[in-house]
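Here the complex is missing a single protein chain, while all its other protein chains stay put.
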Amino acid sequence: MRKILLAGTAISLLASAGAFAEESVEVLHWWTAGGEAAALNVLKDDLASKDVAWRDMPVAGGSGVQAMTALRARVTAGDPPTAVQMLGFDIRDWAEMGVLGNLDDLAAEQGWAEVIPEAIQAFSKYDDQWIAAPVNVHSTNWLWINKAALDAAGGETPEDMDGLFAMLDAFQEQGITPLAHGGQPWQDGTLWESVVLSRGGMDFYRQAVLEADAEALGGDTMRQVFDDMTKLRSYFDGSFSGRDWNLASAMVIEGQAGAQQMGDWAKGEFLRAEQVPGEDFVCIRFPGTQGSILFNSDQFVMFDLGDEEKRSAQLKMAAAVMDPSFQIAFNTVKGSVPARTDVPDADFDDCGKKGMADLAEAAEAGTLAGSLAHGHGQPSSVKEAVFDVVTQHLNGQISTDEALTRLPQAVAAAQ
Amino acid sequence: MSAREMAIATAAGPSRLNRVVIYGLLLIFAAMYLLPLFVMLTTSFKSLDEIRGGDILALPADPTIQPWLRAWGSACIGVTCDGIKGYFWNSIKMVVPAVLISTALGALNGYVLTKWRFRGHKLVFGLMLFACFIPFQSVLIPMARVLGQLGLSNTTAGLVLVHVVYGIGFTTLFFRNYYEAFPTELIHSAQMDGAGFFTIFRRILLPSSAPIIVVCVIYQFTNIWNDFLFGVSFASGESAPMTVALNNLVASSTGVKEYNVDMAAAVIAALPTLIVYVVAGRYFMRGLMAGAVKG
């Protein structure tokens, strides 16, 4: 009863915008790269127009590593921020600790259940209660190619791993870095999961990654994957270690490198450099993965603040995040596609349109699976255990044989 | 540098060649120590084009202060583009009270532990000293809990408390070693004259404590100013100190990494501690000799 009343007040507050200029939301996030920050500004301005002030709490670095420490400190102190950018299994973990707020009333009011794909709802809900507002759907199995380099290499986009290697060889002959890569564990993992999907297909990805099947993790298909990784490594430049992903994108933008494997947030960087899809750069699914999608969905998790005034601001923010026009404005900047499936694709560029069509197709065909590297495949302990093996292998610290023995062991130990 | 130096050199014994070698070595090492700072400074005055095309050791061909202005006032950190100036004051607000409180406590503790000894004073000192060596990563979560209970979560005051707590061990060590050498007879005669605990401290010890106060203040100032771990965990967002903002700024690249702005911001962040070392460095050595290092 009290909850319904609360939600009622919140919605009436929404209607009478301007009544409470004092309201504010404190948002913890690690979106500090240019395209990301620009996308976030869309939300900030949107809330400002509803008289909700934005108190920024950026914690940059290592895809949210430090942000999660800061969050733990705040939650332990009993003083969580209003909203936190979060991914996949982390949301479940926090929900399990019983510290998140409930968004059921707002969700029911706005009919979230009808417009959010099931696979994403699985992460926005815990125990059948809405606890997070999904902003977008990213997919990680993309390849970004410099158009000029591609044209010089024959103009044909590759369809499988062999085609990819042929294209990279052609780039090598042009005297550019064939594959731009940033040597950070999560980037290594992102590349690896695309290769897994390409070599083994969706069923193998499910078996090896989502079900953590020891045989699949140490089997022949996986050997092929690791061999491919070794080969891909030979197309990197000499100083890839520790490079940020957006700097790798910049290499492709400037034509120093031919291609980059990265999730669709990379498109934000291309767009900010005023590049046009199809003219300056080409976006394709990672060779051999057309038809399947590895997704991750950025969500704003609302913490239980136990304060009605704060809760009203929180609900305003959640409502703003789910607003179709906001989802369009945000996602066209960020490079992702809307979490809502009922949004028209008219405002999106070719890559965005392709992303939306692919998502709908994959959701239909059941080839939509959570990305391991971005916290939607396994809890973070398992994810990091996989990263350990993949990154050590990619850096030549362990051989393929060792990697195949280590991988199932590490995954089992982390569970 | 001629007649007088020659005289000194001959007086010291070694030949002139030796002097050349010694000076040469010292200068080579000085150059090596200065290199990173040199690179940071020159880069911060270069344009991006020059950085991309050029040699990192070269002087700026066409110096510009644009990167400094951007770093101070208009570089983007997260969604706000106001540079690092606001965070600079956050750091000041944190450092000044934390240094003053921890130094004052350290002085009093050192005084008690040397001149007003009681049974078990060595154990107490040993326990406080060992506290300097605890890895800070392991206290983050319990500390967060305590700060929350005190209502200091995500505030500068909370950060001051943290730095005072983990600074006491060092400040007590400095003052204890210094006061250890202070003649106890003076204290006794003052006591005979009826002077109390605080009077003795204020009238007799404090006036001669300048060297060790300088060491202590420098040490605490640099440590607290440079702290990143506590800052990022307990004061992210609006009350974030400089180092946290710098980290965010360096990570907030927009495709092109603005090395010059990053470097300018880094130099701004380092400026206070650099000034303290250069200005007070001589007193620091004097204080070290006066007893911070026993020997």
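Chains here go by letter, A and B, matching the order in which they are written, and residues are numbered from 1 within each.
Assume a contact is a pair of C-beta atoms (placed from the backbone, for glycine too) under 8 Å apart; a residue touches a chain by one contact, two chains touch by 3 or more.
Definition applied: contacts and distances are computed from a predicted model.
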item	value
Identity of the absent chain, which is to be given by its UniProt protein name, from "Cytochrome c oxidase subunit 3", "3-phenylpropionate/cinnamic acid dioxygenase small subunit", "Sugar ABC transporter permease" or "2-oxoglutarate ferredoxin oxidoreductase subunit alpha"	"Sugar ABC transporter permease"
From B:A98, B:V112 or B:A240, residue that would touch the chain that is not displayed	B:V112
Full-complex contact with the absent chain, from B:V217, B:A240 or B:A266	B:A266
Absent-chain contact - pick from B:L48, B:L100 or B:L229	B:L229
Residue of A:A266, A:M356, A:L394 or A:V411 in touch with the missing chain, whole complex considered	A:L394
Interface with the undisplayed chain - residues on subunit A	62, 65, 68-69, 72, 75-76, 93-94, 96-97, 183-185, 237-242, 379-381, 384, 388, 391-392, 394-397, 406, 410, 413-414
Positions on subunit B contacted by the hidden chain, ascending	1, 5, 8, 12-14, 19, 22-23, 25-26, 29-30, 32-37, 39-40, 43, 55-57, 105, 108-109, 112-113, 116, 118, 122, 124-143, 146, 164-166, 168-169, 172, 180, 196-197, 222, 225-229, 243, 246-247, 250, 259, 262-263, 266-267, 269-270, 273-274, 276-278, 281-282, 284-285, 288-289, 292-295
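Keep in mind that, in the parts below, only the chains that are shown with their structure count from here on.
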item	value
Whole-Å gap separating subunit A and subunit B, where each centre is the average of the chain's CA atoms	40
In the complex with subunit A, residue positions of subunit B that touch it	76-80, 140-141, 143-145, 147-149, 153-154, 232-234, 236-238, 244, 247-248, 250-257
Subunit B contact footprint on subunit A (complex, rising order)	26, 28-29, 31-35, 37, 40-41, 44, 54-61, 66-67, 69-70, 72-74, 76-79, 81, 244, 246-247, 249-250, 253, 269, 272-273
